[in-house]
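A single protein chain has been removed from this complex, and every other one stays in its place.
Entry: chain A
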Amino acid sequence: MTRIHITKTPKCYVGGAFIRSESGRVTELRDSEGGFLANIPQCTRKDLRNAVEAAAKAGPGWAKRSAFNRGQILYRLAEMIEARGNELRDALVMGGAKGGDATREVTTAIDRIVHYAGWTDKYEQVLGSVNPVASAHFNFTVTEPVGIIGVIAPDASPLLALVSLILPAITSGNCVVALASTTQPYPSILLGEMLATSDLPGGVVNLLTGFRHELIPTFATHEHLRALSGVVNADDRKTLRLGAAESVKRVHLLKAEETIDWFADGRQGVEEIRALVEFKTTWHPVGA
């Protein structure tokens, strides 16, 4: 007698917990041959707002962690993914990637996390400065996280692109509410499970699945999202920027209509971190 296989109910990772959409809606996930795999939560704007609330709770604590501690936690995330790399690889293959490409996407994603783990206690020394002003002041510029970042991941390279967009944000102490690839959401479900075991405080990264057209307007106008980062088409760029104008949100969008090589080294680094920090300059008096 063959044993009945246990299928998994995919859940989104929000506020450190695994949730289904408050709407109770799901979309069927099918493999490249059309076979049924699982029901993926179809998150709503209410789910997005809840995720922002979770991020708002986690934010101050995460930003206050020492840079060294954030680095250790990100490195721990790489350790957790490395151990379950095959599972992620299978998820990518299931979505249509060739075996070799899937392996490469997983290993590049892990290496990218290690890259940013190393940046946590260094970017400040690259981006900040002591400024030689012409008065008796110790004048220095440091960075601070912007706050909660809305991330909208593309369909191509669903794991690597998502990781590449999230990591520079959390490296500097921001929190993230991310919408995963619409066509290939499953790697984000697995990523959530790995985040949950990585020592990353709950709420720092929140991963949603669902339809972009349902969530983009809320990403655009939610005033507690202080920056938007992602890959979207021309119409969505306009929607996001129009919404962003209402609360002077920072917007960094890549074009969905252009091919982006997420494997390139140029897709990681301190400039990606710079895009999601604020600069604060302090004039401290010098003298007795």
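Heads up, the rule we're going with is that contacts are C-beta pairs under 8 Å (C-beta built on N, C-alpha and C of every residue); 3 or more make two chains touch, one makes a residue touch a chain; residues count from 1.
To be clear about the criterion, contacts and distances are computed from a predicted model.
Engineer: If you had to name the missing chain as UniProt does, which of "YCII-related domain-containing protein", "Anti-sigma-W factor RsiW", "ABC transporter permease" or "Betaine-aldehyde dehydrogenase" would it be?
Structural biologist: Record says "Betaine-aldehyde dehydrogenase".
Engineer: In the full complex, which of A:S23, A:T103 or A:N139 touches the chain missing from this view?
Structural biologist: Touches the omitted chain: A:N139.
Engineer: Suppose we count only contacts with the excluded chain; which residues of chain A make the list?
Structural biologist: The missing chain touches chain A at positions 127, 129, 131-135, 137, 139, 141, 226, 234, 237-238, 241-242, 244-248, 250, 266, 269, 271, 274, 278-285.
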